[in-house]
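Missing here: one protein chain of the complex. Every other protein chain is in place.
Here the chain labels run A and B in written order, and each chain numbers its own residues starting at 1.
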Amino acid sequence: MTFSAWVTAHYEEKGPVIWLAFFLELIAAVTLFLLMMLTCADVFGRYFLSNSVDGTTELTEMAIAIMVFAEMPVITWRGGHVVVDILDRMMGSTLIKILGLVAAFLMSTSLYFLAVRIFELAERSLRRSEVTEFLQFPTGYVVEYIAIMSWITAALMISYGVYRLLFLSRD
Amino acid sequence: MITALTGFAILLLIIVVIRVPIAFAMGLVGFFGFAYMQGLGFDNFMEFRWNGALSMAAKRVIDTSQEYGLSVIPLFILMGNLVTKSGLSHELYRASYAFLGHRKGGLSMATVVACGGFSAICGSSLATSATMAKVAMPPMRKYGYADSLATASIAAGGTLGILIPPSVILVIYGLLTETSIRELFAAGFIPGFIGILLYLAAVRYVVWRTPEAGPCGEKMEWPERLQALNGVWGVLILFSIVMGGIYLGVFTPTEAAGIGAGGAFLIALYRRSLNFGTLFDILTDTARTSAMLFSVLIGALIFSNFINRAGLPGDLLDLVNSLDVAPMVVILVILAIYIVLGMVFESLSMLLLTVPIFFPLVQSLGFDLVWFGIVVVVVTEISLITPPVGMNVFVLSAVLKDVKASTIFKGVTPFWCADIVRLILITLFSSISLFLPELLYR
Partner (left out) sequence: ETTLRVASWLPPTHPQNAIVWPTWSKWVEDATDGRVKVEIEYGLGHPKTMFELVEDGVVDVSWSYHGYVPGRFKLTQAVEQPLLGASAEAASVAHWRVHQKYFAKANEHEGLEVIGLFTHGPGQIHMVDPITSLADLKGKKIRLGGGVQGEIGERLGVTAVGAPAPKVYEMMQQGVIDGVFIPMGEQKSLRLKEVARNVVVLPGGMYMGSFAMFMNPDFLADLDPKDREAILSVSGEKLSAMAGRAWDQGDIAGLKAAEEAGVNITMVKPGDALDVEFNELTKGMDEAFYESVADRGVDAKAALTELRQIARSYK
């Protein structure tokens, strides 16, 4: 199977969104794998080489943020967030779709405005040259990344997410 | 009090009726509630200084998604996914089935014990539920167990380990109240094991009422049983590394998650059950589940900022203080408050919000703080499986996409009752908790 065929077979998304989904998930997957290796290397180094990996804590913290926010657009447009479904049996599928639109609007708007503030905080942190303890890495970059990924999530939810909700839902 | 309760009501309305995802619903109610506490009204919507509330929410997003201690969530989920993919779960359950399958509800009982053991080590209820969902669910389905019983035994079993040391929650309680942590650890043992026994009884009760929920299988002979054991060495090694490493102090519970995932990766490699495609699937699946859990956690923290600012904890203390009743009744009122709060709160934020407020009162009434710690932790455990916001249940319905949260909530009721029985026992007979600490340290 060619690489392109594998990706197409792997993702339920349509059109160019497939490649975006693959790219975002690739970032998350690689980060998570490196996080696992990092912890193992740190513990191994501490016991057998008497020297742990400097800044493991900082790298771990950054890795979680990178992984979580790389996945955020994908899980959001797929409707992967936890919903209380106690009343589903009493609601028709049309009503559920309408409520889905309301939720999509609320999620996108709130993420957009929140990300504006997150980005401002990132810039402030960079201006004050705040860095991590051991690696002296500017903390503002990770925060900027969180803001940008939140914007991407908001944009894709209100466009592709709504399209998917209206035309591609299974039922 | 009114403000906070209104907030609760609005939250319930928009998650249950409007069907807004919980993470965003809690975040939105928390955000606007907090802004309201800072003076937001309909008349000043345009000129309101939004930056305060926005910064509050933004900092929760920034800090929570970069919190070192939360790295256990993706890493233990990864370990569970790897264990499943390498086929170990099937062999583990073939072995369990060989020994317990001929009993009614036998696999559910095995699940409860396994969840208790696993969560005792990893110290995270959420991670246990996610891991064991992958490991325990397919075999139980294969043997015809009802989804409600199967998922409920995982969700409930996952709460057991909070009390069995090492326990992060007990350490936090100890630091909040300046109570001896090793006494707390010792005090947790017996109530923890009582929890396992009561859950086993709950399984028996379910299969007694509805035998088809947990059907019996064939009884196997000893040679077959021993042969079935052959397949489980991988899981045994992995679990021994994780458990032994923590107890011997080779690594912390947080690091154990990474080591466990690494070990599972090696086992999967050894068994040739991985290629790039399956590894990619496992990693992305883990990342998706984790991102979903982080969202809920962030939402819960924003919401708790609002509840805190609305003064609910202080009002509750005034309420309890104003009652002129016997000390034990005060305790029961406090427990009732915890159970109500537990419906909506995530366990850790509930503990952080309420313990600093209640413990001076409990102490002044002459109660033992070690005992109160165990009682409080049992109550917060219950909150993980009570509707409408039961984090363990959500983890399960996220991992098992075809099972609805309502199915799990329905199945979990007998376990919830077992927890209440345990809570009453521990509350009324303080020696259940205090026996070991007194024997060892006093």
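One rule holds in what follows: a contact is a pair of C-beta atoms (placed from the backbone, for glycine too) under 8 Å apart; a residue touches a chain by one contact, two chains touch by 3 or more.
Computed from a predicted structure; not experimentally measured.
Chemist: Where does the absent chain make contact, in terms of the chains shown?
Modeler: Checking the complete complex, the chain left out touches A, B.
Chemist: With the full complex in mind, choose from B:L12, B:L176 or B:L229 the residue touching the hidden chain.
Modeler: B:L176
Chemist: Check the options A:A103, A:L121 or A:V142 and report the residue that touches the missing chain.
Modeler: Missing-chain contact among the listed residues: A:L121.
Chemist: Touching the left-out chain: which of A:T31, A:T56 or A:S110?
Modeler: Hidden-chain contact among the options goes to A:T56.
Chemist: Touching the missing chain, which residues of chain A?
Modeler: Counting over the whole complex, chain A touches the hidden chain at residues 46, 50-52, 54-58, 121, 128-134, 136, 138-139.
Chemist: Would you write out the residues of chain B that touch the absent chain, in ascending order?
Modeler: 38, 49, 51-56, 59-60, 63, 67-68, 166, 168, 171-172, 174-178, 180-182, 246-252, 255, 301, 304-305, 308-309, 349, 352-353, 356, 360
Following the convention adopted for this analysis, only the chains that are shown with their structure count from here on.
Chemist: Which stretch or stretches of chain A touch chain B in the complex?
Modeler: Interface residues on chain A, with respect to chain B: 6, 10, 25-26, 28-33, 35-40, 42-43, 47, 57, 60-65, 67-72, 74-75, 80-88, 96, 99-100, 102-103, 106-107, 110, 113-114, 116-118, 121, 142-143, 146, 150.
Chemist: Spell out the residues on chain B that touch chain A in their complex, using ranges where they run on.
Modeler: By the definition above, chain B touches chain A via 15-24, 27-28, 31, 51, 54-55, 57-59, 61-62, 65-68, 70-71, 74-75, 78, 250-251, 255, 257-259, 261-262, 265, 277, 279-280, 283-284, 286-288, 290-292, 294-296, 387-388, 394, 397-398, 404-406, 409.
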